[in-house]
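The structure under discussion is supplied below as structure tokens; questions concerning it will follow.
Every protein chain except one is present and positioned as in the full complex.
This part shows chain A:
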Amino acid sequence: MIGTPVLRLSEVGKGFHGTTVLDGVSLDVPQGQFVALVGPSGAGKSTLLRLVNGMHLPDSGTVRTLGENPAACSRSRLRALRARVGFVFQQFGLVGRLSALENVLMGSLATLRLPRYGVMSYPRALRIRAVEHLDRVGLADRRFQRCDTLSGGQQQRVAVARTLLQSPELILADEPVASLDPAASTLVLDILKRISAEDGISVVCSLHQVELALATADRIVALRGGRLVLDEPAAGLTAERLREIYDTAGARDG
């Protein structure tokens, strides 16, 4: 499980319009580890994830993702890096009018040259792989169904399949289950967990629900007010201790 870190943040700081969002955060994530990032809203979880794939750039400190520094990358190099990092959004980021299969196929765009439109514009080999990934998230039979007719949980599974088609070395998930019901949440997190375990992919997943984080992750990292306040293996933690972070945060920041 433990190898060279796929992700290393050193003393990273980031602010928007004069408000500090992240303040001196350091974090190493080794290969194959499932890290749950917890903390109240506004703690800086989303910003941290976006620093990792270069959608934001740090104001101070350094980010090294899969051995690259996103801040120092050229445009094409950043694209290549992003292709190696999967990103799962809270609101899925699917094109609702297109089929599940086509949305999954979009995960391969970085490996293709021209703009694509329509399932048939993608190579057959990619279509076969896309169906396999849809099968892996249990939705192969829905491949030609429009995404806006799928349930929330199904849509998020399509988004996970799209990420899988990138053959990612690291998956970032930004509140992937925050808009889902409990059953769908468990299912999506199980899928992510299984992928992490079977393929040895590191996952950094921000979560709201303490119980889900404890049940899924190998390691819990908690943020509060832009600072890292807890970093421990999930095994030794209790829900009560984790919840304290939310409560004290509410008392102090509110």
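Just so we're on the same page, contacts are C-beta pairs under 8 Å (C-beta built on N, C-alpha and C of every residue); 3 or more make two chains touch, one makes a residue touch a chain; residues count from 1.
As a working rule, contacts and distances are computed from a predicted model.
J.: From the list "Acyl carrier protein", "Septum site-determining protein MinD", "Ion-translocating oxidoreductase complex subunit C" or "Phosphonate ABC transporter, permease protein PhnE", give the UniProt name belonging to the chain omitted from this structure.
T.: Hidden chain, UniProt protein name: "Phosphonate ABC transporter, permease protein PhnE".
J.: With the full complex in mind, choose from A:65, A:99, A:202 or A:216 the residue touching the hidden chain.
T.: Among A:65, A:99, A:202 or A:216, only A:99 touches the chain that is not shown.
J.: For the chain that's not shown, point to the residue among A:119, A:197, A:215 or A:230 touching it.
T.: Hidden-chain contact among the options goes to A:119.
J.: Please give every residue of chain A in contact with the chain that is not shown.
T.: 53, 55, 79-85, 87, 89, 91-99, 101, 106-107, 109-110, 112, 114-117, 119-120, 124, 127-128, 131-132, 135-141, 143-144, 150-151, 153-154, 157, 159, 162, 166, 183-184, 187, 190-191, 194
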